[in-house]
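Shown here: the complex without one of its protein chains, the others still in place.
When the chains are written out, they are named A and B in that same order, and each has its own residue count from 1.
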Amino acid sequence: MSRKIGDVILDLQNISLRFGGVKALTDISFNIREHEVRAIIGPNGAGKSSMLNVINGVYHPQDGKIFYRGVERKKMEPHMAASTGIARTFQNIALFKGMSVLDNIMTGRTLKMKSNMLLQALWLGPAQKEEIAHRRKVEEIIDFLEIQHIRKTPVGRLPYGLQKRVDLGRALAMEPQILLLDEPMAGMNVEEKQDMCRFILDVNDQFGTTIVLIEHDMGVVMDISDRVVVLDYGKKIGDGLPDEVRSSPEVIKAYLGAGH
Amino acid sequence: MGFFIETLIGGLMAGMLYSLVALGFVLIFKSSGVFNFAQGAMVLFAALAMARFSEWANAALGGNSLFLANLIAFVGAGAVMWFVAWAVERFVLRKLVNQEGATLLMVTLGITYVLEGIGQTIFGSEIYNIDVGMPKEPVMMFESLFEGGILINKEDFIAALIAALLVGLLTLFFQKTPVGRALRAVADDHQAALSIGIPLNRIWVIVWLVAGVVALVAGIIWGSKLGVQFSLATVALRALPVVILGGLTSVPGAIVGGLIIGVGEKLSEVYIGPMVGGGIEIWFAYVLALVVLLFRPQGLFGEKIINRV
Partner (left out) sequence: MLYRENGQFKTTYAADQQIFTIAQDKWFVLGVVAFAFLAVPMLADEYMFRAILIPFLILSLAALGVNLLVGYCGQITLGAGAFMAVGAYAAYNFLIRIDGMPLIGALLLGGLTSAGLGILFGIPSLRVRGLYLAVATLAAQFFCDWAFLRIKWFTNDSSSGSVSVSDLSVLGWVVDTPAEKYLFCLGFIVVFAMIAKNLTRATIGRQWMAIRDMDVAAEVIGIRPMYAKLSAFAVSSFFVGVAGALWGFVHLGSWEPAAFSVDRSFQLLFMVIIGGLGSILGSFVGAAFIVILPIFLNQFLPALGGLLGLHISTAAVSHAELIIFGSLIVFFLIVEPHGLARLWAIAKEKLRLWPFPH
């Protein structure tokens, strides 16, 4: 691999998140380095998705600090996180069902489109030019993900695997620094999984995007991730290289039960 | 002070009636996710049926027994509401399972028109009286406490008692009977309820019937006070802020919300109204609900809405 893993880009310190009396995350600290593929694993209900939601501002942790590129991040709404270059995909696909594939991916460009509403209303020069420039960019992503044939199809009509791909495309359209992937391969067959792995590695390799990944398929996780953090019942029970994590007794216990 | 308390009590009485209509909203919303705009039309429909049946029965009985005539009319009007519930389920709801909230809302607006049209075609469109023998004369109370005492309508008092009784019965019905349990199950999750063998269609008929009976009671109380006329249908619009205030899924919310709105309307009309030219009752209720929404989007008693990703 040609890419180089850089410095810490996102540092999470002592994160705790509660919903009423329910503790979703307890005192979790880990960091993410630039250009790496960081996996978060753990049994169902371990708090993995909550972790992603904290990173991109959907949930606000009661305790803990988040440093982004060395600067402490204040309480943040999702769209602010997006404007600092954090994109994500969703576990249960959250595409815009009434819109075409093209329009879905175009929404990813929203932050980069600057023309004002009046120009858009009249479809005047700058608005039109901007639209075309971004369309060109989006078409590159469509080519990259090999979904040219469905660009005008409403996403609601697409099969699951393709929807997942469009979800990735929409996140990529943001040209993110950090890409959060929430179970990108859940429910896919082997072939689709291979495709998705290829796309993820290509994104990481070609664009240098830092990737944070939640995945259940251990084979995939061990193959493509640089470092793995393991959560169980909202606590961190392991963190390190894939091989270290795999042989950690605590992780094995969490996955296989206390009897082993 | 006496005047203030009089206004307050007047507001509580009006609020009780709003609560009754709001209760109809909540029942249907809880169990089928339908925001039933037709609740007002149902009140009108039920009241029209009651008024005319009572009139006809009274004539048929030769005017001898008002009580018997009213009893016949009540049963008859109940049967009519059962038919409405059946027809709504059979011809509308059954075909719209899993549609979006907006569609269902629109459908009930359609039902509103149909009910208003049919009701007036069958029962006529004049102003009718419902006479269930409620005492009309006001009584003075608490003369020892306040100078001049407080004037209260006996009728209002009885109405409030009936409303409270109805709420009690409904609570029992929901908490203690098998049908009530099934209703709560359906409210939580349609699919799950179906899969354990709860007959969804029958449940809906029951809910709409219960809402119809609630509408009938509201219609009788309202009608005996002010007469039955077309404007009764607009009572739905008066009761909407009540459900918003109380929370769409909460029975106690409907009651408390109704009382708050009732009192708020009367007090604002009496104390703020003159400053701005009067007639502020109706928007006051809405603005009150709006302010509550801004700070507590789920209403006072509603379940907190958590967005999951």
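Keep in mind that, in the parts below, a contact is a pair of C-beta atoms (placed from the backbone, for glycine too) under 8 Å apart; a residue touches a chain by one contact, two chains touch by 3 or more.
Here the structure is a predicted model, which is why all the values come from computation and not from measurement.
From the set A:73, A:88, A:164 or A:236, the residue in touch with the chain omitted from the display is A:88, counting the whole complex. Taking the whole complex into account, chain A touches the unshown chain at residues 56, 58, 77-79, 81-83, 87-88, 90, 94-99, 103, 106-111, 113, 115, 117, 120-123, 127-128, 131-132, 135-136, 139, 170-171, 174.
Within the complete assembly, residues 35, 91-92, 95-96, 99-103, 105-107, 109-118, 120-121, 125, 237, 240-241, 243-244, 248, 276-280, 282-283, 286-287, 289-290, 293-294, 297, 299, 307, 309 of chain B touch the chain that is not shown.
By our rule, only the chains that are shown with their structure count from here on.
If you average the CA atoms of chain A and of chain B, the two centres end up 49 Å from each other.
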